[in-house]
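What follows is a structure written as structure tokens; I'll ask about it next.
A single protein chain has been omitted from the complex, and every remaining protein chain is retained in its original position.
Chain nomenclature is as follows: A and B, assigned in order of appearance, with residue numbering initiated at 1 for each chain independently.
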Amino acid sequence: MITLRNITLTRDHKTVFDRFDLHIETGERLVIRGESGSGKTTLLRLIAGFIAPGKGEIIMERKTVTRDSSILVPPDRRNVSMLFQDLALWPHLDVKGNIEFGMRIRKMDRTEREAKVKSLLKMVGLEQYEARRIDTLSGGEQQRIALARALALSPKVLLMDEPLSSLDSERNRMLRKEIVRLQETLGFTLVYVTHNREEARKIATREVEIKS
Amino acid sequence: MTRRTASWIVVVLLAVIGLLPVLSMVFSTFHTEAGFSFEGYRQMLHTPSLWQSFGNSLLLAFTVASAATLAGTFLGILLEKTTLYFRKIWLALLLIPLLIPPYILAYGWYMLVGREGAWGEILFGFWGTACILFSVYLPIAILITSVSLRTIDPRFEEAGLLVCPWRCVLSKITLVLMLPSAMVSFLLIFILSMGEFSVANFLRYDIFPMESFIQFSAFYDFRTATLYAMPLLAIVLVILGIESLLFKKGALRFKSRTERLTIPLHALQIPFLVLIGTFILIIIGMPLYGLMHSIDAQSFIHALHKAAPALGQSLLYALLSALLLVFFGFATAYIIVYRTIKGWRVLDAMNLFWFILPATVIGIALILFWNRPYTNIIYASPLIILFGYLVKYLFLSSKIIELRLSQIPRSFMEAAQLTGASWYQILLYILLPLSSGSLAAAGMIGFVFSLRESTLTMLVAPAGTATLPVYIFTQMANGSEATVASLCLIMLLIVILPLLGLSGYTAYQGKKYDHA
Partner (left out) sequence: MKSLFLLLGCAFIFSACTSHSTKGTVTVYVSEDQVFSEPLLKDFEKETGIRVHAIYDTEESKSTGVMNRLIAEKANPQADVYWANEPIRAEILRQKGILAPYASPQAEGIPDAFRDREHYWTGFSARIRVLIVQKGLKTKPDSILAYADPKYKGSAVIANPLFGTTTSHIAALFTFWGEQKTKAFMKAMKANHTALATSNGESADFVASGSYGFALVDSDDAVSRLKAGKPVEIVYPDQGDKGTGVFVVPNAVMLIRKAPHPENAKKLIDYLLGKESEKKLAFADCAQIPLHKGIPAPDTLKPIRDLKTMPVDFKQVAQKMIEIQPYLKAWSQSK
């Protein structure tokens, strides 16, 4: 479903990828493992369409979305969502504002929006949190809200960039299970980046290791 | 409209407003009767008196910038990080000299010390000029220090405190982490002292901007006046070079956090209180006393009555100018931080060049360019004053917003981008609200600097308009001492009031978004 072909990317005179190939199947939970600095995050940003490599192409659903240094299909047309390592929850918006942001941009009408926000919050187990400010949430709660936001537009592909790295092992385990459960219910393709072997083993239907 | 188009519109607008006028002046310096030539430059380089005053200027700017940065770092730490009593009050008092036209401060000292005697000798000359400029620009160093302290990750300091006391943590960790921001403060104050000449003129210290000024005021020679402003361009280039080095290392990108560590003063509380109290009394209390002791209630009311129209206009123009500065400041900061067009570096250089160019050169450039029958709507209206302020102070507002924008994590925008938000939706819903504190700060700084400007205003203000600093200026000629002093007091009051508003607002904003 997603194919990266012959990707070559250099940054600050260092080669991050050299003729790198990767194929991702629809509906799988692919975990990408690697040391820090090995280019895991860069890989996700390539798939999302924030950046283009110098050489190579990315194909999504038989369409070339990136070729060499040009982005042919912009991020928002790729039906991709992302859970950022720092979560990137906007501090000036409350929980509801964060989750419904994309729906507003897509001019979804109000009742539909509100219903969707409610169901997403229920899904992550944080009903009644709509009006809470981001900085009043605990780390685990922020993680769930970020997850709800990432799922708001029902993406086909969800990219996760070490989303659980800042949680203690108990919370880590709980959220891990929940991510697997959500993926199984909703059926999106998951591309998950981590350096943690155990985490990888528990989530993955397939694992890939990249080396710098 | 694409992001590129919008960026270009901003650039073109700025180019028409200020760059073309200035460039046409700059081109005139290459023009002689024989056509294009460097003859003017050759002659300039062979004029020893110019070298002398350029040297004086460098010495002055270097002295002021080093002293203000050193003292500002010390005071910034004292006021931002320690348990010193009345910190807010000390800070507010220390800000005063920045807020009033510098020549008023010089006037105050003169009223106090006079011309004669040992003190008069010191006042009139290098040391007097340097001390007054030091007090004027010290607040900048303090503010930069306190901002940079807020963005240092307290964990670095905590790690240090495990092995040694605060004294060594400050010198080995905190100060080292602050080095880039101290450099920024040094450069900014250096530029400002290089360009400021009203104090040096009043105190008879021969500095370089005076050369350009004399060409205007005594010889009415626009070409030579502009020519003599060109060496400042060399300084701009050097500073840009240093700045790009600093940015390359990413040294100016901070992460801001909520928790901050404070240093308990314990037994040092009283000595430091005495120290800062005495310091403020000397650098601010004394000149203000010199200025104010001749005021009585009657002359104050009289002055207020006379200055009312000028006061109203001053506030209106400063307000509009602040809006314009925030708008273009945000636009240029956006273009520079996100490099939306290839020429972003040029934009950066342009802002700095305007900032360092003498106000007289900008003023004449604006007149020559905009005073045409079909642009009377601009030249014969206060819009020309706003253009002048915009050009002169865009660097400040742009830099303030730039610092904030560069702190906003990239992922904040990418998260929005994935939902399909367009560049202006991201700008409107994510970047603007997140940088609102810096917009307010840029607006306030723009307001204050526009409010205290006099040289440019005097040159381009349409007939029938007058701002308070210009009015004070013209009243200083044969106006009564009490009236002039009262006018200065009014000036002081109207800049202090909005500042209190700002400190309240930023405190509120700080609480709201500090973790961002």
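In the analysis below, contacts are C-beta pairs under 8 Å (C-beta built on N, C-alpha and C of every residue); 3 or more make two chains touch, one makes a residue touch a chain.
Keep in mind the model is a prediction, meaning the values are calculated, not measured.
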Partners of the unshown chain among those that are drawn: B
Candidate in contact with the missing chain, chosen from B:Ala218, B:Ala267 or B:Ala297: B:Ala218
Contact with the hidden chain (one of B:Ser28, B:Ser66, B:Asn371 or B:Ser406): B:Asn371
Touch list for subunit B against the chain that is not drawn: 6, 9, 13, 49, 103, 114-116, 120, 198, 201-202, 204, 206, 213-214, 216-220, 222, 320, 323-324, 327, 360, 363-364, 367-368, 371-373, 376-383, 386, 455, 458-459, 461-466, 470-471, 473-481
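Just so we're on the same page, only the chains that are shown with their structure count from here on.
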Subunit A-subunit B separation of Cα centroids, rounded to whole Å: 44
Touching residues (chain side subunit A, partner subunit B) in the complex: 45, 48, 50, 74-77, 80-82, 84-88, 90-93, 101-103, 105-106, 135, 149, 152-153
Touching residues (chain side subunit B, partner subunit A) in the complex: 409, 411-412, 414-421, 425, 429-430, 433-434, 436, 512-513, 515-516
